[in-house]
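And then chain A:
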Amino acid sequence: MLQIQNVSKTYPNGTQALKNVSFDVKDGEFLVVIGLSGSGKSTLLRCINRLIDPTEGKIIWDGVDITAAPPAELRNIRRKIGMVFQQFNLVKRSSVMTNVLSGRLGYVNPWMSLLGIWPAEEKQRALEALGRVGIADKAHNRADALSGGQQQRVGIARALMQDPKLILADEPVASLDPVLSHSILQYLEQLNKEGITVICSLHFLDLVHRYATRVVALKDGVKVFEGTAQEIDRAKFKEIYGEEAQEVRAASL
Partner candidate 1 sequence: MPITRIVRNALITALVIAAFIVSLRVTEADFPRLFRDLPKGKDLLTAFLTPDVFTREVETRTISIAFPIPCGSAPTESLLPSDGPRLVPSVNCAAPLETFTLQGFDLQPNSEVVIRWRLPDGRTMTAIRTQTDANGYFTYDVQARPIQSSVDGVPSRLEVDTLTPVGGLKPSQALKDVMDNMFVTIFMALLSTTLATIIAAPLSFLAASNITRKGCVGTVVYYIFRSFFNLMRSYDPLVMATVFGFWLSFGPFPGFLALTVVTIASLGKLFSEAVENIDPGPLEALQATGAPPLHTVRYGVVPQIVPDFISYIIYHWDINVRISTIIGFVGGGGIGYYLNLSINDFKWNQAGTAIWAIVIVVWAMDFLSAEIRKRLT
Partner candidate 2 sequence: MPRETANSHPVARSGLASVFVPGLGQFLLGERYRGVGILLGFLLILGTTAWYGEPFWYASPILIWVWNIWDAVSLAGGRARSILLPLAFGLAAAYGIGWQVVEIDFSKANVDRAIAILRPMARPDFVQPRREVNQMWVPVQVPCSSEPPLARREDEGKTAFVMPDCGGVGETLIVSASGLWPNAETNIYWQNPIGNPLMLGEGEITMLTLTSDENGAVTAAIRVPSTALVAAPDPTLPQFHRVYFEQYRPTGGYELSFIGNEVLKGALATVSMALLATGLAMVFAIPLSFLAARNLMGGNPVTYAIYVVVRTLLNILRSIESLIIAIIFVVIVGLGPFAGMLALALHSVAALGKLYSEVIEGIDPGPIEAIRATGANWLQVVRYAVIPQIVPPFTAFTIYRWDINVRSATVIGLVGGGGIGFLLIELIRVNNMRGVSAVFIAIAFIVIVLDYVSAKLRERLV
């Protein structure tokens, strides 16, 4: 159970990215956050693992206050939260294997990993994670030799290495074409069915309909909607995306 309580974030330059946002996420949910660019989706996700510190409010996960955790405890919390990024955020010049293994840095012996030495079972685990996303054969390629969809699968494998209970996916398919979008989201759905809570921000409404168990919508940092995807009618849609917006289906692009 993840509780977001009255979270606000104001950046040093004065931009108010989140205004008093509250909602709960139950274990096992596939929660999708929607909203326009700049509505605060990325900030919200990064507040959860405190890549960004919220200015006000609390985030409580299974009874632990993430917002108040000291650095060492924060790292312990973070290693249970996997994260998938829009730009994949792989080290392009490192091998796929190294990128995946780096998801395990919160667990392994710090001295050996500093020298780049990894135990055999970790390597095995990395191969398994790559196998689950279907690219075990690419383990020894350089990350930038892979296509966009493959790189995002490496990103998911890296998150899997953390043995996460929660995955934060920040626009995981925004840089991919529609067919690949579905395949990536299907991997996340599969993980969700295995019991991992997923919080994902998305752009296209048809993807929301297809995958979300629940939806939260943000507009200018304010929560404007919470409910199931089916509850978003034309009026709600206009409220979230503005008067001029037209619904575009990912599949039609």
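Following the convention adopted for this analysis, contacts are C-beta pairs under 8 Å (C-beta built on N, C-alpha and C of every residue); 3 or more make two chains touch, one makes a residue touch a chain; residues count from 1.
Selection rule, in plain terms: all candidates are chains of the complex that A comes from, given by their letters.
Since the structure is predicted, the reported quantities are computational estimates derived from the model, not experimental observations.
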Would you mind pointing out which option among 1 or 2 touches chain A in this complex?
-> 1
Under the touch definition given earlier, write down the residues of chain A that touch candidate 1 in their complex.
-> 49, 51, 74-83, 85, 87-94, 98, 102-106, 110, 113-114, 116, 155, 158-159, 161-162, 168
